[in-house]
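Since the structure comes first, as structure tokens, the remarks are kept for the end.
The complex appears here minus one protein chain, its other protein chains still in place.
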Amino acid sequence: MIGASFQLFVVLGAVGVLLLLAVAGVALAGRPAGRILIYGGALAASGVAGLSALTALASAPAGLVLPIGLPWIGAHLRIDALSAFFLCVINLGGAAASLYGIGYGRHDHAPQRVLPFFPAFLAGMNLVLLAADAYSFLLSWEFMSLASWALVVAHDKEPGNVRAGLVYIIMASFGTLALMLAFGLLAAGTPEGYAFDAMRAAPPGAVAAAVVLALAMLGAGSKAGLVPLHVWLPLAHPAAPSHVSALMSGVMTKVAVYGFIRIVFDLSGPPAWWWGLPVMAAGGVAAVIGVLQALLQSDAKRALAYSTIENIGFVFVALGLALAFRANGFAAAAALALTAALFHVLNHAAMKGLLFFSAGAVLTATGTRQMDQLGGLIHRMPVTSVVALIGCAAISALPPLNGFVSEWLIFQAVLLSPDLPAWGLRLMVPAIGALLALAAALAAACFVRFYGIIFLGRPRSPSAAGAQEVDAFSRAAMIALAGVCVAAGLLPGLVIDALQPAVSGLIGHRMPEQSSVAWLSIIPVAESRSSYNGLLVFLFTAFSALAAAYVIHHLASGAVRRAPPWDCGFPDASPLTQYSAASFAQPIRRVFARSLFAARERVEMPPPGALTPARFTATARDPAWAFLFVPLTKAVGAVAERANHLQYLTIRQYLGLVFSALVLLLLVLALWT
Amino acid sequence: MEHAISANLVFDVAHLFAGSLVLISFLMLYQDRLYALLNVFALQAVVLSLSVAWQAYAQDAPHLYVTAVIALAFKALIIPVALHRMVARLGIHRQVETVVSIGPTMLAGIALVALSMVVMLKATSGDADALAREDLAFALSVVLLGLLMMVTRRNAVSQVVGFMSLENGLILAATGAKGMPLVVEISVAFSVLIAFIVIGIFLFRIRERFDTVDVDALDRFRGGRP
Amino acid sequence: MSLVSGLLSGLLSDPAPVILAIPAVTALLLALVPSYRVSAALNVTACGLTFLCALALLAAPRIAGPFLIVDDLNIVFVVLNTFVAFTTSVFSASYIAHELETGRLTPLHLRFYHAMYQVLLAAMTLALLSNNLGVMWVAIEVATLTTVLMVGLYRTEAAIEAAWKYFMLGSVGIALALFGTILVYMVAQPVVGEGPDGMIWSVLMKRARDFDPGLLNVAFVFLLLGYGTKVGLAPLHAWLPDAHSEGPTPISAVLSGLLLNVALFAVLRFKLLMASHPGTLAPGPLLMAMGLASLLLAGFMLYRRRDIKRLFAYSSIEHMGLIAFAFGIGGPLANFAGLLHMTMHSLTKSAIFFAVGHVCQVKGTQKLADIRGLTTSHPALGWFLVVAVAAIAGLPPAGVFMSEFLLVTSAFARMPLLALLLVAGLLIAFGALMLKLSDIAFGAPSPGTAKVKASYVPLGVHLALVLVAGLYLPPPLVAWFRHVAALLG
């Protein structure tokens, strides 16, 4: 058995199928058969690719060179443990999204703008993970961006979508250019240097490597949504159809993480001791800013997009820890941190996919994404509400679900870091740990709000009151992802072991074998140090809850009487007296966002006797826009305005330009010896 | 017959002509009335044809006589006359409108001549024969002065004149280069070009200037500003 | 029978004269043919024939006669030019017919137009194939004059103004180029002796080592400015946007796709000359400076454009700047990138102008403000335009992406700071293009829903070539580009 070459071929085949589907999408768009064929085919392809990647996790790397791409080196394709793991993640998300799409696509009013690009998007992401030379990598990377851009502008009549697409494509191109520069340094300007193997063979010098790190953070960070390069994300992710939003938020950001790991951990040689610092700092800031912004949004999908930024922050903190440990020679700790990062990648793909699916289901059922139009859906959409609850609990890092495990692992890694020699790191890490803890707690608050406003309480609009449960395909997709969340939470040991080939491939060291631990506990370092057993906690809690219920219902009363809510004796007021999204966020807005986001509240009280309703408006701004991008665009506009005068000169003045250019050059010659 | 006259004489005469061409360029810069400008230009054309003829004789290259004739007929007679009549017909008013007033223009011209000298003498420090060097330097200054004129004059006519004197510099350089092929063809081609320009002005009634200052003209024309 | 075979063998042994003869003869014929349908057909066939003969060049031996030269450098250009000229003639057939219907042009105009088209083709091919610098110069002058006449074809004030601006700047450029040519002769004369040899390119290249470097530098300055005016490098670019926007769209395509390349070719020839002489002032920095200037200037200018054709004219300036920058850096990778980028740019940009031509016809305007939501009102045309613009903006899998990849990476490895400027310019221009594109293509459509009466064939062929090029370049082409790149030093 020569490595994973078989799986490589299978994945390539799947990619081919996806591309064919993209072509077919142009022809078949519009008829339902087309929808079912495209999404069904995408489901099958992703499923096959994901499964074969799963089998490739443990097997030796395999490569292959196609006679396309950059002429003199061809297209290098390679599947190793790292890419195999990410292939599993994205194809999990891809399969779920395809399954969801079969049902969701029925409500799409412009299928011809979605069907061709959806499979292309999936194919692009798969190719990024397979690519093993700079050109193929960036080609697939940009192709992925292009396809997703087309999906973002699919509904171009809705206000804001075109602008979202514009911001997105520009930021994407910025990222690609940054990566291009990084690869330029890694390839060192030699024609043959573009292959990853060549880069590994000749790692860059210290300075060059540092520049590569910075460029990788810019390039991959802009795609993953690191602050302040995140601005496109909350615009673009909600604009796309929900199953695509799930892909972009849950999966494409992971491709960016992959790119970062590939460049920084694999290609740019041994890290310097301080590399962890910027990565961790960026991660911590992204985590807090992201979750706080998420708490302030009233658009459900936008809140989810911001929460993606938070989770990416978690991942990058873990990656930064791994870098720091690795650079300072703590292989075991590095393995733990990297495992935590990869675990969180998997978790977030599942959770965020699930949440976007449920948001999409709500959108289909009620026609709105505005939380303040929703409410009480738990009565109307039983399945969606259950799986959404699982998703919210998981992403709030509550045991025994998967979100908690990765967070727990990250904390364990943080607790190992006092051994680090460098003072900078020692001062940095606890602060980052505090930021993470804060972000985690705020995430819980954020998703209490998300779930409570959308699914609980009383319907705030007729459309919410008349909502219907979504179709079977969508339900199936959501249930599948919820299953992943629960399984990964109850049996984390298996996941951790599955991650180890990738980890040891990058770090050269692995975490201790977990599946052999008694009772399926996980023990990152040593039993005396820390251990956790999701399954046991779950059983324990479930047992106590059931026992309590049983005892009470048998020994005491089990009777129930329905009555109007008491509400401190108030009569049943209109649903509008419920807490709204804005009012629920009020305490946190006042505590955290007032200075950070210039959050302001304005109340317009009508004069006595006036019949107009009182209005309350809460506003907050994203500092990245206020301090970075708005001034930037203004500056470009100003320069453009200046330069524009050159268009309206007279012929004589143009001749003057030529003349002065000539004189200038002659002067250069005259002075040049 | 080369040996009949001493190389020295050849050199001096050629030098004389070239130098006077530069001088005439300055004269043109100095003019502030169109008719006078045209006359001076005609003079320059005559001198040019003389120098070309001299080169033809000195290099014993008969085809250069053709160039000389073209220069004389076309640039010393036809074009100036045509422009005279055009100025009359189109009622272009006789003043040469300058962007920079005459004095500074002259100074700039002197600077340009100095520049071309420096460039050329520096460049051709090598084995190139002295005649070529001097000739080139003068030719370059004529070219630059012509360009300067195009840039600092507003009238269409005076810009055309500037262009033509620029081209005179080219012909001077071309003929100065011993045994340069295609000189005749090139001068013909250039005459065609100039004819185009003159006819263009006449056809399209580009009256006063290539540049206007009134804003709505900008809006109508340049860069299709809506 | 033997005659035919003789002709064929002659063609294969030395196709260059034929390539020149066909358009020249056709031009005369077209001047006589009254019916525009016939002349359009004739135009297409002639271009087709020329292209076929140009293909024969690939097999033909590399020869350097007293008048014509066939070497690897100009074969690239000839084949590319004749091809684009051919496709453009196909497009022009459908385009011009529409102009006739709308009455913007009369049959007489068309007669003139077609004749001029062939003259232009002949002149450009001559400029590429001639071994004599003087002849090359004359040919480029002729090409300029013909395009001037075609730009002024519509006789509108704007058109005349554009033509005039083009004409004046072009003439000065020509003059400067001539002075440079004369200087080159004077450099050569002491070495290769008097007489025509001093202008024969192949001879100059052989003897270049012995030239006087100082004078060669002066010559290059004049040649760079002279022919650079034609290339449209800043600050000599002023004629380009107006000429593109006011002339008939096929001519815009020809200008961007062909004439700029020819001028660039001239610059490259002399860069070769400079490169083959160790003692000269390196031409690289000059090219890089002007290239970057053009890139940045055009990038900013794109934002304020209100006319769709002028928009893409500025993008041509931007790309010419990129190409000049690439050749300025030099080295195998950058030169390869430059050649590839040049090829891709001609194909893509002419494709864009094909699309834009039809867009302007269906919308009845060139104003960007009145062209919106194309993908909704004219899906096929709209998406073609989106693909083409994405290609020119350097999005994969277009070949432009590959050339920009090579350029950026190799530049950053060798001169990081310049590369940062380059990237900044690329990003600025990209943003502007996408800004305009998202208004043109998406959102609620603007009025003007006339059906498109156009053949998408040329458009489709160009885009197909460009898209494939990003994924796969045929090995012979690559080998050949690498060889030329090595020549360019």
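Lettered A, B and C in written order, each chain numbered from 1.
Keep in mind that, in the parts below, a residue touches a chain if its C-beta (ideal position, glycine included) is under 8 Å from a C-beta of that chain, and two chains touch if they have at least 3 such contacts.
By definition in this document, contacts and distances are computed from a predicted model.
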item: Choices "SCP2 domain-containing protein", "ATP-binding cassette domain-containing protein", "SoxAX cytochrome complex subunit A" or "NADH-quinone oxidoreductase subunit H" - which one is the UniProt name of the chain not shown; value: "NADH-quinone oxidoreductase subunit H"
item: Neighbouring shown chains of the undisplayed chain, as defined at the top; value: A
item: Of A:33, A:207, A:556 or A:671, the one touching the omitted chain in the full complex; value: A:556
item: Selected from A:53, A:102 or A:588 as touching the chain missing from the view; value: A:588
item: Selected residue (touches chain absent from view) among A:26, A:206, A:427 or A:632; value: A:427
item: Residue in contact with the excluded chain [from A:281, A:331 or A:415]; value: A:415
item: Contacts of subunit A with the absent chain, listed as residue ranges; value: 375-376, 378-379, 389, 393, 396-399, 404, 408, 411-412, 414-415, 417-418, 423, 426-427, 429-431, 433-434, 437-438, 440-442, 444-445, 448-449, 451-453, 456-458, 519, 521, 527-533, 536-537, 540-542, 544-546, 548-549, 552, 555-557, 559-568, 570, 573, 575, 577-579, 583-588, 590-591
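Definition applied: only the chains that are shown with their structure count from here on.
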item: Most centrally placed chain, judged by C-alpha centres; value: C
item: Subunit B-subunit C separation of Cα centroids, rounded to whole Å; value: 31
item: Rounded Å distance between subunit A and subunit B, as computed from the means of their C-alpha atoms; value: 69
item: Interchain centroid distance [CA atoms averaged], subunit A/subunit C, Å; value: 44
item: Subunit C: positions in contact with at least two other chains; value: 164, 168, 172, 217-218, 241
item: Two or more partner chains touched - positions in subunit A; value: 647, 649, 651, 655, 658, 662, 666, 669
item: List of subunit A residues in touch with subunit C within their complex; value: 67-72, 134-135, 138-139, 142-143, 146, 153, 156-157, 162-163, 165-166, 169-170, 173-174, 177, 180-181, 183-185, 187-189, 191, 194, 636-637, 639-641, 643-644, 646-647, 649, 651, 654-655, 657-658, 661-662, 665-666, 669, 672
item: Contact set on subunit B toward subunit A in their complex; value: 99, 112, 115-116, 118-119, 122-123, 144, 147-148, 150-151, 153-154, 159, 209-212, 218, 222-223, 225
item: Of all residues in subunit C, those that touch subunit A in their complex; value: 164-165, 168-169, 172-173, 176, 217-218, 221-222, 224-225, 229, 235-236, 238-239, 241, 281, 286, 297, 300-301, 303-304, 331-333, 373, 375-376, 390, 393-397, 401-402, 405, 408-414, 419-420, 423, 426-428, 430-431, 434-435, 438-439, 442-444, 470-473, 475, 478, 482
